[in-house]
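Moving on, here comes chain A:
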Amino acid sequence: MSAETDAGRATILGAIRRHLHRGPLPEDQAAMLRARLAAHPRHLIPARSRLPRAGQVALFIANVEKEFGSVARLPDASAVPAAIADYLAQQNLPSEFVVAPHPELQAIPWAERPLLKLRTGRAEASDLVSLQQGFAAIAETGTLMLPSAPERPTTVNLLADTALVLLRASRIVGAYEEAWDLLRAERIDAMTGGFMPRNVMLVTGPSRSADIEQTLELGAHGPRRLHILLLDDDEEARAAPDAAAPGISAP
Partner candidate 1 sequence: MLSTSPAFKENARKAINDAGLQKALARTKPQFHGKRAKAVAGLPEFERLRDIGRDIKNHTLAHLDFYLETWAANVERAGGQVHWCASADDARAAVLGICERVGARTVTKGKSMISEELGINEHLEQHGITPVETDLGEYILQLRHEPPSHIIGPAFHLNREDWEESFRRAHTDLPADRVFHERRDILTEARAKLRARFLAADVGITGANFLIAETGSSVIVTNEGNGDLTQTLPRVHIVLASLEKMVPTLEDATNMLRLLARSATGQDFSVYTTFSTGVRREGDLDGPEEYHVVLLDNGRSAMLGTEFQDMLRCIRCAACMNHCPVYNVVGGHAYGSVYPGPMGAVLTPTLIGVDQAGNLPNASTFCGRCESVCPVKIPLPKMMRHWREREFERHLTPATVRTNLALWGFVARRPGLYRLVTRIGAGALGWLGRRRGRLSRLPFAGGWTAGRDLPAPEGDTFFARYAREQRGKGGRA
Partner candidate 2 sequence: MLQASPRVALFVTCLVDLHRPTVGFAAIRLLEQAGCQVEVPRAQTCCGQPAYNSGDRDTARDLALGILEAFGGYDYIVVPSGSCGGMLRHHLPTLFEDDPNLRARAEALAARTYELVSFLTDVMGLERVAGAASGTVTYHDSCSGLRELGIKAQPRRLLEALGVTVKEMADPDVCCGFGGTFCVKYPEISTRMVSDKSADIAATGAETVLAGDLGCLLNIAGRLKREGSAVKVRHVAEVLAGMTGAVPPIGEAG
């Protein structure tokens, strides 16, 4: 840190304390605040996502569709190549795409569809279609959680015109807080010792803009299409695959 920012830091912290009419926090108060950070208490979680598993999955799908995304439910990973081939054909898209270097994606039996041309890695501006692995998803608003990692590059979320995401139904949670819990439990960041990777994107539908006459247009800078390949790996959710999500009407 430079001497200048040291001075800036002292000036700003001094001004804050002066205006709050106190000095640095006494240790007992600082300890209480540290305890609050460690406990990171949840606040009110809206009731809309407090549903049985099947209802949460249905709510997730309904919300994705409400936000102009699409979902294909697949029994397992072996159905992925055909589902992608069908989707690309339907949308008149070339059967070439970039795949994030995630083990789950690498394990897909791609050879069964030899016409699909895959490149593994980060996305480039020339990629028209990309396939990402979904870390988790949030039913409350139909939101994907995509933390950056060597096997989950951020560019794969952004650069292609059509973004495909593979998601396991067992990774759909009700509320954002539950997705944070997954991240906290499952990730260790080598650099910080914490759990946050460099980047976590919460993605809800394809890119859009209403800057031109307040009228929604899809595909502003990011993907114009967001298509989720949902693997039905959740016993409970599968029990009632067509269960309607309360409170959400079909789009």
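Quick note on the criterion: contacts are C-beta pairs under 8 Å (C-beta built on N, C-alpha and C of every residue); 3 or more make two chains touch, one makes a residue touch a chain; residues count from 1.
The candidate set was assembled so that all candidates are chains of the complex that A comes from, given by their letters.
Everything numeric in this text was worked out from a predicted model, so none of it was measured.
In summary, of the candidates 1 or 2 that share the complex with chain A, the touching one is 1. The touching residues of chain A, counted against candidate 1 in their complex, run 1, 4-5, 8-9, 11-13, 15-17, 19-21, 24-25, 29-30, 33, 36-37, 40-44, 46-48, 63, 67, 101, 121-122, 125, 140-141, 143, 148-150, 153-155, 157-159, 176-177, 180, 189-194, 196-215, 217, 219-223.
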